[in-house]
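Right, I'll just put the structure down here and ask away after.
With one protein chain withheld, the remaining protein chains of the complex are depicted in position.
Lettered A, B and C in written order, each chain numbered from 1.
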Amino acid sequence: MESKNQKQFEPRIVGFLCNWCTYAAADLAGSTKIEIDPALTVIRVMCSSRIDPNLVLTTFFDGADGILIAGCHPGDCHYGKGNYYTRRRYALLKEVIDTLKLDPERLHLSWISAAEGNRYAEVVNAFTDKIKKLGPSPIKSSSLF
Amino acid sequence: MSDGSQVLIIGAGIAGMEASLMLSRTGRKVYLIEKLPLIGGKVIKNEESFPNLECSTCMVAPIQQAVLQDPNIETLTLTTVEKIEGEAGHFTVSVLKKARYVKMADCIGCGMCYDPCPVSLDNEWEENLGKRKAIYVPTAGSLPNVPSIDSLQCLKLSGQKECSACVEACMFGAIDLTEKDKKLDIEVGTIIIATGSDLYDVAQLSRLGYGKYPGVYTSMEFERLFASNGPTSGELTMRDSEHQPKSVAIVHCVGREELGYCSGVCCLYSFKHAHFLKHKLGDVAVYNLYTDICVPDKTHQKFVESIREETQLVFYTEPTELSVDKKDGMLCVNYLDASGGKKSINVEMVILAPAMVPGKDTKKLAKIAGIGLDDKGFLAVDGDGLGTVETGKKGIFIAGCAVGPGDIQNSVIQAESAVSKVMSTFLSEVS
Amino acid sequence: MSKSSKPGIKIPVKNGIEQTVRTLLNKALGHSIDALLMPVKVPSKDSYAWILMQDSDVVNDASPMAAGMPVQGAKALKSLTRKGGGSLRVAALMRPCEVRAAIELVKLNQINLENVVLISYDCPGALPLSELSDNFEAAEKKFKVLLSSRCFDSPDVKPVCQFCTGFSMGAADIHIGLADGDTGHLLLISGSPKGKAFLSAAGLNVDEDLSAYKKQVDLILKKKTQKTKEIFQAVQPMVEGLENLAETFSNCIGCHNCQSACPICYCRQCYFDSKESKLEPAYYMEKAEKRGGVSFPHDRVLFHVGRMSHMSLSCVSCGQCTDACPVSIPVAKVFSYVASQTQQAFEYSAGKSVSEAIPLKEFKEDELQKIHEIVKSAESQESPHE
Partner (left out) sequence: MKKVGVYICECGPNIADNVDIERILASVSSMEESEGIEIVAKPYKLLCSGEGQEYLKEEIETNQLTHLVIGACSPRDHNSTFINVCKQTRLNPYLYKLINIREHCAWIVHDKEKATDKAIQYIRGGIRRVLYQSELHEKKLDINPDVLVIGGGIAGIEAALCLAGPERRVFLVEKSDKLGGKAAEWGSLLPRQAGGVKAIQDKIGQTEANTGIQVITKTRVNNIIGFLGNFEAELCQVDDPETTTDLTVGAIVVATGFRLNEVSSLPEFKSADSDEVYTTLDVERMLKEKGQVALQTGEKPKSVALIFCAGREKVGYCSQICCSTTIKIARQIKEQNPETAVKCFIRDLCLPHKDDQAFYQQARDLGVEFVRVQTVKSDGVGVHYTCMDQSNGTEKFDMVILAPAMEPAEGTTELSEILGIPLHETGFYEEAHQTINPVATATDGIFVAGTARGPGGVTATLNQAQAVAGKIMVQLIPGEQIVPEVKVSEILEAFCMGCKTCLDVCHYGAIVFDEDKGISVVKEAVCRGCGNCVGSCPSGAIQLKHFTKPQLYQEVIEALR
């Protein structure tokens, strides 16, 4: 039963990518035609610092199996310092989710530069595999949320 | 017809692009010509730029995009200057636009044409560390993202034999093997020369073993080796083997003695390379052999201190005495220490940091433009020794490393400076 | 706290602690301060209200150390100074948790302490609101006993108070020390130049050595810290894992009283009450279809987790949320636990000092390596090549 589910399980992963680095990396990965698991849906924002905790939590409680937040490497932010704030907000969110043991692995932060097309593919595929191992978010099957 | 406001910019590196974008903001028509099939210059060859180790692509790609999408900027790639006539306000510039054999308008850069091409050769843009086809873009993410055909290597174009593999592979009919080189005459009021510089050819110094020992690299080769969009996708595997070096010597000031000047940037990027090595390989011994540590900026010394633990500084004297040879499988860097004593270090990899030298076409271009060269062969600036970007010829300005060695910041400043000169030239024209 | 930094003075207790305090404050009224902000029994004598008073008769009716806190003092102070310091010099007498909340609100530009002297006291804890409403007199009597007997481990006070480690001196300008057990005296401690000035204006020159008092406080603190451990251990199973979390909040009716009572939740309109947080019916239908049902309030758990991520960094564990909860969910215990975790993560302690910036307002370039490790380690497992 369990394993059967996992076979058919196609995760729903939301990826919030910053326009300047990670989204560009996704484009690069695309143009080099690397195969990437379709589980992740890209949502483009100008800067990873746009992502407010609320949006992430809402996404999480709407049943996302995984959430990826990715932006420029610290120090590279197109807007100066944005991703340093992203990092702090993520740290807070992570702490809450850790404390509540709400499958912290489902929330992932990554820095991927515009040149790292391959790495983008690696990160997305690896994250997807991890989510597949984790199985569907229990939220999705519960009427309580 | 030229009303004097049009500008020709020669060289689409960081300086040329910056100048183009600025001038286009004023509604001027800008012709940006570049001899390579792609724009971006040398900066995009670096994975990360000093001193903040920022991702170069992230910095420059938006600029490249902006240039290509700017309605006021006409970017001519594979193009070189043949003749410049007239004077400020009324230059007539004849340029040679080499055939790309791929129609910019029709190609959408899908890359379907690469694989079918039967020709494979070293990719010079990747410092010959990678391969390319006869129809190719120099690197993934090249802009414009349109391949070009190397007419000397293409079987058909070079007349070796019939082949239309790429033509068949292209669904857009974008490939036109009948395209011919074009001569164009461009009317402009002012000209900015931003042709950049080259690196000193270390092969000239046989004592350094470059070309003889595969373990000896130039710093630019190392940049591509390290680059995640480079030939090895950033894997630091040695040229001649699959394995990664356990010990690396980075030699600063290569060619400084011979050329008689310090390039002012090699120290910084050499320390950056030391940092890259430690960062990526961890277990590696790195030596930086220097004669002077030249870190002329408010941030640079801090950067060197920040990576101080990652390398061993080795002070050497008498640069002409430094040599590289091979002893029992290891590369051996021989040098003289402070007190003139013979010393040597055994390593698996040597990275040579060559001086910056004038681009090879600089002389030709100076002649065409009718401007002088300095004693080092760089384009000469004019004016009481306090000149910055003016040349001996009114209406022609220089920016970037064509003037002399410098870093990205310096090139951008000169580009912006040249723009102010172009603007004032034009102002004085109307008033 | 070294002798020089927080010197104190002992004054004899006359007719009970509260009367002694009233007399002290009355002395200052009209001289070093223009008004007092204190709890006063409401006319119906079954609760307290915050009153800004300038008349010494009113002061004599006040209950400086109220048995419970229907309204968190910081909220009162916020209403008073939201628009700025004003020219009146005010002294506000509050519980330590109310002072902490006030400090947080200063950082959030909701309170202005320019002309305010904060006075706090060693707090035996507050009685649950329910007790006050059941039998106010009994409750008051009970609390007076706790005060006069200097009892700090009563099982009758609110659950959070029982394990409150911030019961003693905090960021207040003046602190009234009761913990040293010397029932004949009050120990007045000045926590700032402002406080010192206030006391000396009242003709009190502070120079009392605090070490004895400190010892007592530390003893109590040890006990409370131990208690905190136990409570948090008990809380963990209630919140760890979706099921348990859902279980804990399962009878939440979505009244959001916890948020209205919370001094830190200062938003004019909570996002979770906004139209924006509601979805189109079609989407609920779809969810219902997928999940076999959707329970309302739809954001029952999200609301609480959302609040945790919003205010836990500033949570002062005052327990107002639990008092306010009509279905007796132990909100305070849960939030206090989560807050302890998030504040630890940023080495931050809510309400400790105005000079400590709220973590989300700043950053350091080289920090939170933990995050990077999470990323790195995750990715290294993820990409096992080489």
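Rule of thumb we're sticking to: a contact is a pair of C-beta atoms (placed from the backbone, for glycine too) under 8 Å apart; a residue touches a chain by one contact, two chains touch by 3 or more.
The structure presented is a predicted model; accordingly, all values stated were derived computationally and were not measured.
Counting contacts over the entire complex, the absent chain touches A, B, C. For the chain missing from the display, the contacting residue among B:Pro37, B:Pro51 or B:Gly255 is B:Pro51, taking the whole complex into account.
Contact with the omitted chain, checked across A:Thr22, A:Thr59, A:Thr99 or A:Thr128, is made by A:Thr59. Here one chain is not drawn; of B:Pro118, B:Gly211, B:Gly260 or B:Gly370, the residue touching it is B:Gly260. For chain A, the residues touching the chain absent from view are 12, 14, 23-24, 26-27, 29-31, 33-36, 38, 41-47, 49-55, 58-59, 62-64, 78-82, 85-86, 89, 121. Within the entire complex, the positions of chain C that touch the omitted partner chain are 82-83, 108-110, 266-269, 271, 274, 276, 282-283, 310-311, 358, 360-362. Take chain B: the residues that touch the chain left off the picture are 14, 18, 22-23, 25-26, 49, 51-52, 54, 59-60, 63, 65, 69, 105-106, 108, 110, 112, 145, 171-172, 256, 260-264, 290, 292-302, 305, 315, 337-339, 374, 376, 378, 383-386, 388-389, 404-405, 407-409, 412-421, 423-424, 427, 431.
One rule holds for everything that comes next: only the chains that are shown with their structure count from here on.
In terms of the stated touch criterion, chain A and chain C have no partners in common. Chain centres defined as mean CA positions place A nearest to the mean of all protein CA atoms.
If each chain is reduced to the centroid of its CA atoms, chain A and chain B end up 36 Å from each other.
Centre-to-centre separation between chain B and chain C, using Cα means, comes to 62 Å.
For chain B, the set of residues touching two or more other chains is empty. Each of the following residues of chain A touches two or more other chains: 75.
Interface of chain C with chain A (complex): residues 239-243, 245-246, 250, 271, 288, 290-295, 299-302, 305-306, 308-310, 312-313, 337-338, 341-342, 345-346, 359-360, 363-365, 368, 370-371, 374-375, 378-379, 381-383, 385. On the chain A side of its complex with chain B, the touching residues are 20-21, 24, 28, 31-33, 72-73, 75-76, 78, 113-119. On chain A, the positions that touch chain C within their shared complex are 53-54, 57-58, 61, 74-75, 81, 84-85, 87-96, 98-102, 105, 108-111, 122-123, 125-127, 129-130, 138-145.
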